[in-house]
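Other chains dropped; remaining ones untouched in position.
Naming follows writing order (A and B), and every chain is counted from residue 1.
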């Protein structure tokens, strides 16, 4: 079983959509790229932490067996959307071992900037 | 023996080739940079995971003893090429301990954007 069941992304910030706002692939966004390499579907629960209020969530997503999900934070609406231009952090818990990488695309000034890192995993 | 035998890169996405499509070094691409610092040749097997279909592979590559291989995902053709503009993730298994780092160059808008992270390793 490859992976861990708890993951943390301390750096969260969805910039202004930027100059490519009409293009989902090119407008500013953040993603948690999740791999479930196992043979059991994984049920994931996200909690979003902020600077000055209690956490939001739980947000629930499924990553089926042998599938990857590149989860965009600007696609999360239930129980509430994640505001742009706001510092946040996320904890993701899974019923099955998974592996998670964090990526941001920042298109505020026209050209693209990218960052990515493996998230912090624990069991 | 430095390294681990199983590695995961959850974030995979090969953007449009972009404005430098004729230049292999500057067109958009992703790479798994692999170091085999040991004295035995390493046989590696890649499996590529997708959002909505069964995994592709195995892809097979060798990294000789005391060598590095910067493996470009757009150079993988057997058993099938990895489509551009498609979310994927990869698991790499090796007969010898290796160390793997993931890098993307995104040239879609003309200027370059880069991301990189150490992959997730386990034995």
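Observations on the model:
Note that a residue touches a chain if its C-beta (ideal position, glycine included) is under 8 Å from a C-beta of that chain, and two chains touch if they have at least 3 such contacts.
Bear in mind the structure is a predicted one, so any value in this text is a computation, not a measurement.
Because every chain is the same sequence, the assembly can be counted simply: 2 are drawn, and the full complex in the file has 4 copies.
In this text, only the chains that are shown with their structure count from here on.
If each chain is reduced to the centroid of its CA atoms, chain A and chain B end up 22 Å from each other.
On the chain A side of its complex with chain B, the touching residues are 2-3, 20, 25-26, 31, 33-35, 37, 66-70, 99-101, 103, 105, 110-118, 121.
Contacts from chain B toward chain A in the complex involve residues 6, 8-13, 47, 49-52, 54-55, 85, 87-89, 91, 102, 104, 106, 108-111, 113-120, 122.
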